[in-house]
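Note that one protein chain is taken out, while the other chains of the complex remain in position.
Then we have chain A:
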Amino acid sequence: MSGAEENTFPTGPATPDDGTAGPRSWIGKAFSSVSLSAAIIVMLSLGGVMYTLSIGAAPALKEFGLGFLTAEVWNPVTSQFGAAAPIAGTLETALIAMLIGVPISVGIAIFLTELCPEKLRHGFAITIELLAGIPSIIYGIWGLFVLAPYMQRHIQPFLIDRFGDIPIIGNLFQGPPYGIGILTAGLILGVMVLPFITTVTRDVFLTVPSLQRESAYALGATTTEVIWNVVIPYSKVGMLGAIMLGLGRALGETMAVTFVIGNAHRISASILAPGTTISASIANEFTEATTPIYTSSLFALGLILFVITFIVLSVAQYMLHRIKKAEG
């Protein structure tokens, strides 16, 4: 997840000094070895995590094979486990979070950099950043006590009445309005990723050279045109990085989700139904997983989340590469 950060800025650091560039002071050498070891520590811990997860997951993967990925069963009594429901829940909630979070975040960033009166800019920016400082358990409690009852009384009945009867799409909005469920979890995640995407996107927008902006204005472009044709195209790469940072958070968030998702190992067509995510399952069940195969299945879930995150980041890297290439 933190790997996305390096994609944040469109202009990467200059080519690293490989030490052959000429005579350097001992401070330079010391600094270079300190930063090298910092980088190595990251690699080592990542490798360690991967190793531990693989060892832990091995018994479950051996027992259930690839079927572990597709089975919806999660039955501690008969020791039958499958990851389909938590995988589906993780992806669904992250998708909802992105659908809500990305447009709002980009909107806020545009407002802050292009439209907001200079006086208010600082206050707004701090408010957004404070959102990132709220512990996730607080989001969870807020979700359970404030958002969920509101969803149950107003939003969900409205969705069921309005869309429930439409063919195909209607399947998404069926069942009793529990208040909690996939949609509520996605909403909370949407709020939680806001500060990450907003702050980074704003910083990226600020790197657009004022010369480019002013040139566009000089050519008679309106504010909207400048935003769409100058600022956003210039910031594409950085915005993608910001979105990946948010997505990483949405995929891995545990506490807040556990409170509001309903924690049911089932896949439902309806986004109002309770479900579970990988991290919520692990948090809920790890202390009580009394049999080795149960514990191992939870490790396997962890490994899958690791792999999903890895795939997401790789796709992001590939897209960045493509964009950079297209731009020459």
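Operating definition for what follows: a residue touches a chain if its C-beta (ideal position, glycine included) is under 8 Å from a C-beta of that chain, and two chains touch if they have at least 3 such contacts; residues count from 1.
Please note the rule applied: contacts and distances are computed from a predicted model.
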| task | Determine which name in "Aldolase", "Copper resistance protein", "Hydantoinase" or "Phosphate-binding protein PstS" the UniProt entry assigns to the undisplayed chain of the complex. | result | "Phosphate-binding protein PstS"
| field | Residue in contact with the excluded chain [from A:Ser25, A:Thr78 or A:Ser210] | value | A:Thr78
| Touch criterion as defined above, residue of A:Arg213, A:Arg249 or A:His265 at the omitted chain | A:His265
| message | Among A:Thr223, A:Asn284 or A:Gln317, exactly one should touch the missing chain; which is it? | response | A:Asn284
| For chain A, which residues touch the unseen chain? | 52, 55-56, 59, 73-78, 144-145, 148-149, 152, 176, 178-181, 258-259, 262-265, 274, 276, 284-290, 292, 295-296, 299
